[in-house]
Structure formats: structure tokens, C-alpha cells
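Shown here: the complex without one of its protein chains, the others still in place.
After this line comes chain A, so read on.
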Amino acid sequence: MSELETRPAGTGAPDKLEIRNVTKYYHGRGNSLPVLENFSLAVKDLEFLVLLGPSGCGKSTLLRIIDGIETCDSGQVVLDGKNVTNTTGDGRGMVFQSFELFPWRKVIDNVAFGLEVTGVGKAERLDIAREYVNLVGLSAFEHSYPHELSGGMQQRVGIARALAIKPQVLLMDEPYGALDVQTRDLLQDELLSIWERQRKTVIFVTHSIEEALYLADRIVVMSPRPGRIEQIIDVPFGRPRRDALKSDPEFLALRREIWQILKKGARV
């Protein structure tokens, strides 16, 4: 367990985002399903945090609660000391698994959406949007509609749309889950290179151990429903990271260890 020690609280960077005792039930016919029970987690400033866990453990629910598009039954989400529970738009930008671009908007107007609804003037928001379209390498497709783009390109637009509002915390819910392996690897590298140039706090959901290890500073391994923290893992690899890391013996060893943790959690 040498590399797997969990960092004691209070060391390193200050907390950017705090999730305090969040509880969420889904109410069905006659029964209530606990998805999250007293879930607490502190996310450090500028860290790349990955939530890893089996399907249905509540990762999306947690991310949607942080974003505010889902309400929680109790508990708090605190961003920079400010209570943002059950509110949207304030400092958080979200990237969705199935892209969820607006089909009636061109690429540039999709990216400008967040700025548009917060009242940024047209010329200014288009300038900013153009900058982010360029950042994800889609300048040539500014005036294309989403249906004219491949899945990978659509998700680049999704990322540009979330970044364009300059969020303090970027929330990504299995952003590459709907893409093929090659595109996925490519986009992971692109994301890392963007993140290294424009550091910000990222909470990234996945159920791929490899993806988690490749991207994260810390990995939060969650247990099946109701979602609890099984273990928090500090990822020891330096940055910038390159694709070759994925075949590094240490990487593979860690991957196996995390697999064991997930398997153990699944049995409980």
C-alpha cells in the first residue's frame, strides 16, 4: 500500500469546494432510494479530482448536486466559503456525457451560450467564444452545426462551452464515455494540455481506472449505493503526463490496486 496513503486533512492547498453531509434520496412509488447519505468531500484549489466508482453509485447525482441542477435533501455545497447549495451558474461549468449541445446553435453560439444568458454583450461574448473554440482546435468549424461534427468534436465544443464562462470549478461527467478509445485518448491529452496552461479545479467523473490514474491528482473511489467514499488515492505521477505513462509498471501496479479496492467495495 506504499503509494496509496491518503493525505491527511489540512496539508497542501486550501479547499476550493466543500461538500458537507450531502444527502440525496430518489423517491419512487412507495419507496425511497438513498443515493447519497451524509456525503462529505473537500476539493482543493486547482486540483484535478477524479470520482471513480461503479455504475449507479451516485457519481452523476453528486456532480449534478454540485452544479446545482439537482437539489439535495440536506447538506451543503460550499464554493470559496460561499454557500451555493441548490443554485446554478455561480462559478461552476459542467460538461455532459452525451454532449448536450443545442442543435439549433452553431458551434460559436453554443460556446457563447453561458455568456449570453449571463448578459455579456454580443461582440464581447463572440470574441470570448471564438477564443475558446480556438483553444479546443475547432476554429474551422465555428459556423458548423453540431450535427455536422463527429462525437469527439462535439465534446470539444462541450468543453469550450463550459470553459468559456471561466468557471472556478470545472465539472465533467464521464465526458468521454460516449467516445471510441482513440478519440478518448486524444481528448484526455488535449484536456491535460489545456489544464496545464489554464489551471483550474476540476472534478471529473469516470468509471475507467486508467482514465482516472492518467488524469487525476487525487482519485476518490466510491462504493456502490448509497455512494460513500471507499478510499482517496493520491496519484504520484508528475506532470506533464504523456501517453507512455499508461504502460509504466508503477501505473499498472496502481491500476491493479485500485481494481482490488473497487472489487472489494462491490462485494460489500
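Going forward, a residue touches a chain if its C-beta (ideal position, glycine included) is under 8 Å from a C-beta of that chain, and two chains touch if they have at least 3 such contacts; residues count from 1.
Criterion: contacts and distances are computed from a predicted model.
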item	value
Among "ABC transporter permease subunit", "Ligase-associated DNA damage response exonuclease", "Electron transfer flavoprotein subunit beta" or "ABC transmembrane type-1 domain-containing protein", the UniProt name of the subunit that does not appear here	"ABC transporter permease subunit"
Given A:Ser98, A:Gln168 or A:Thr183, the one touching the chain that is not displayed	A:Ser98
Omitted-chain contact residue, chosen from A:Gly58, A:Gly75 or A:Gly114	A:Gly114
Absent-chain contact - pick from A:Val77, A:Val107, A:Ile165 or A:Val235	A:Ile165
Residues in chain A touching the chain absent from view	64, 67-69, 88-90, 92-94, 96, 98, 100, 102-105, 113-114, 116-118, 145-147, 161, 165
